[in-house]
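Notes follow the structure.
The other protein chains are all here in position, but one chain of the complex has been omitted.
By written order: A and B. Residues from 1 in each chain.
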Amino acid sequence: MTVLPLAVALLGLAAIVAFVAAPLVRRGSQGSAPADENLPVLERRDRALAALRELEFDHRTGKITDADYRALLGRLRTEAAEALQAVGPAEGAG
Amino acid sequence: MAELGRDALLGTLALALYAAVVGGYAAARGHRALGQSARNALLAAFATTAVACGVLVLAFAREDFSLVYVAQHSSRELPLPYALAALWSGESGSLLLWLLVLTGMSAVAVLCNRPLVADVLPWTVPILGGISAFFVLVPVLAASPFATQAAPADGAGMNVSLQNPYMLVHPPLLYLGYVGLTIPFAFAMAALASRRTDERWLHATRRWTLASWTLLGVAILIGAKWAYETIGWGGYYAWDPVENAALMPWLAATAFLHSVMIQEKKAMLRVWNVVLVSLAFCLSLFGTFLTRSGVVNSVHSFSRSSIGAWFLIFIAIAAAFASFLILTRLPTLRARSRLESLVSREAAFLYNNLLLVAFALTVLWGVLFPIVSQALRGETFTVGPPYYDFFLRGFGLPLLLLMAVGPLIAWRRASVRSLLRGLRWPLVVALAAGAMLLEAGAGSSPPGLLAYTFSVFVLGGIVLEFIRGTRARKALGARTWPGAFVSLVGRNRRRYGGYISHAAVVMLAIGIAGSSAYSSSASARLQPEQTISVAGYSLRYDGTTFHPGRNHDELRAHLAVFRGGRADGIVSAGKNNYHVESFFSNAVAIRTDWLRAQDLFVIAQQFNRDGSVDVKVVVNPLVDMIWFAGAVFLVGSLVAMWPDAREKRRHPRRAFAVGIASA
Partner (left out) sequence: MSAGDPIRLVVALSVAGMLAVFVLYTSIAGGATPSLRPSQLAGHHGNVALVGQVVGPVHGDAEGTGMRFDLTDIGGGAAVPVVYRGSVPDLFAVGRHVFVSGRLHDGVFVAKPGSLVTKCPSKYTPAKGGAA
């Protein structure tokens, strides 16, 4: 009864040490992750496209008057076009 | 066995400290291997905590009273499920369960968000490690559950009011909810620390926030039901500090869930969101502090314990840490657009946020009032239910109104004319309902009448939203009406799940207003064959029985129920005598009229020597709407949480775009 817990504890300790130390032994780290300048641009694109979809749906469900709809549509389309252009041809398809 | 538990806890402490210190160093220096090692330490901390919990549960199962904690919270006669639940019936065991949930959630959170936020995770690990280290430090240093003694013949038993099936689910759910709020906090702080304050931390934690908010809400409701059924005063929520302790983070999390949507749509409120998530986390810590410290008089917290000071220090550290990070990272959190109009969906969200936070802070003020008045005036003043009820109406009714109007306003900019046109039908229905209720006599309570009219307004708006949306979907090419409906909900689970949750809140409001504004009660001393009448019910006292039992004896008064002259069964209310605990408790009788969601609530206050019994009878109209609301709330959250394939496709692409998908 006194030996068993000790053995279990030691075994557990060994397993934990091995698990925690494993990444250090297996070297070959590639440094930190690269910067993310592109991310705000992507977010802007997704947001602009979502806003267009939302506007369309709000108009269809009658939450927005035709005049407001037309005024906003032009602006949101310009925004979306700019956002898509900023993302560039590779990712632009969204 | 106790040594194994102690060793395991020490192991958790070492691992959590390692994750915090080494992980922090690795994140600051961009050292990847060390960071992974710290992450593994955090995962291993869950394993060691699980071992410690297992040891304690096993000790309860084996009735090993050589552990002080087991002896204090269990007895030989205690049924096994309660003996196992006794793990969380006391302070140090509760902390252990808390730690288990925390390390478990941390492990899942760092494992399942890897691709999305790979550059934020190195900071998440040390933050979660630091929080875990605190929660393991307390049971190790101040309140060990593994203290041993010479085993007494029997344990002291479990607090009788805890011997209830709700005990098995309420505390764990509450912990899951409280602790779950740690994850969004940790990710927010990590995003700030790494200066990656884009939206990814919101995407990574959205479901965590939603899940913990749901669990917290359900736990509060289950706690209310528990109180309703066992405490026996006919109510379910008494604005007790400990109940408020769970309500405050729930309110803050509700505000957060709403404001997150504005950040996603408009890149606004970015500072506000990190403030809200920190507030929710600190309030959840504060809740634990309240229950544990005994600084505030509550029905719950009576053991003045030494760990209160620990929590206070930790809350101070957490708040200082969050403030420091937010202030130093302010430039990265600039809004990228502005509020365009005061009449728009985002403005409605903003008002909702202000009201929710204002309500949470008023509750906080009420809870702190005794401490503040003691410090300032040398005399302890307490604020009671009237204070809270006042603010519940003051903030709750406008919130209901916003809930009706908000979903029907367009984003960005809405003209008042189109808004009024959209609100026409719900408004007509609500006013008609209000007039009908007034006619039916609901005017006896103006706030109640107002709450009902607003509730109908909200429900009308929700139904209208579903109808219009389905119609639009049909027009866009869905073949059948049900098909259009399914596609509507499926394409925007968050929105329509949210509307279902709104319906749940309305049901809650109906239940609360009904049972608080329109309940009626009577009490009397009844000799056999005498009757008592209240709100259309008559109850005839038919006699008393006594059933001895192993854990407790049951004394019951039987009353025959009559409604409108017709016999409607028998209710039995009485008292239980618990042997080991040498304690009497009330066993109330509740008869539910499901059709009207109305409860007949009978308390046998006192059995007299001459054979008479003192009974109190309460009729609570609509109280069952509160419990239905819980189920609807759960459905709404599940709809909103359900995995969305399109969302999944978009996020890895963003991760790929920053060149970290390979990590």
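The rule is simple: a contact is a pair of C-beta atoms (placed from the backbone, for glycine too) under 8 Å apart; a residue touches a chain by one contact, two chains touch by 3 or more.
Predicted model only: the values in this text are computed from it and were never measured.
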Contacts of the hidden chain among displayed chains: B
Identified contact with the non-displayed chain, of B:23, B:223 or B:574: B:223
Option touching the unshown chain, where B:44, B:246 or B:484 are the choices: B:246
Chain not shown: contacting residue from B:350, B:392 or B:629: B:350
From B:137, B:271, B:401 or B:486, residue that would touch the chain that is not displayed: B:271
Candidates B:50, B:108 or B:358 - the one touching the absent chain: B:358
Touch list for chain B against the chain that is not drawn: 72, 88-91, 94, 156, 159-162, 167, 170-171, 174, 219, 223-224, 226-227, 230-233, 237-238, 240, 242-243, 245-246, 268-272, 287-288, 291-292, 297, 299-300, 302-303, 305, 334-335, 338-339, 342, 347, 350-351, 354-355, 358, 361-362, 365, 369-370, 373, 379-384, 386-387, 390-391, 394, 523, 525, 583-586, 603, 605-606, 614, 616
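Heads up, the rule we're going with is that only the chains that are shown with their structure count from here on.
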Distance from chain B to chain A - Cα centre to Cα centre, in angstrom: 28
Touch list for chain B against partner chain A, complex: 1, 3-4, 7-8, 11, 15, 18, 30-34, 36-37, 40-41, 43-44, 47-48, 51, 118-119, 196, 198-200, 264-267, 336, 408-415, 417-418, 421-422, 465, 468-469, 471-472, 475-476, 650, 653-654, 657-660, 663
Residue ranges of chain A in contact with chain B within the complex: 5, 8-9, 12-13, 16, 19-24, 26-27, 29-36, 38-40, 42-44, 46-47, 50-51, 54-55, 57-58, 60-65, 68, 72, 91
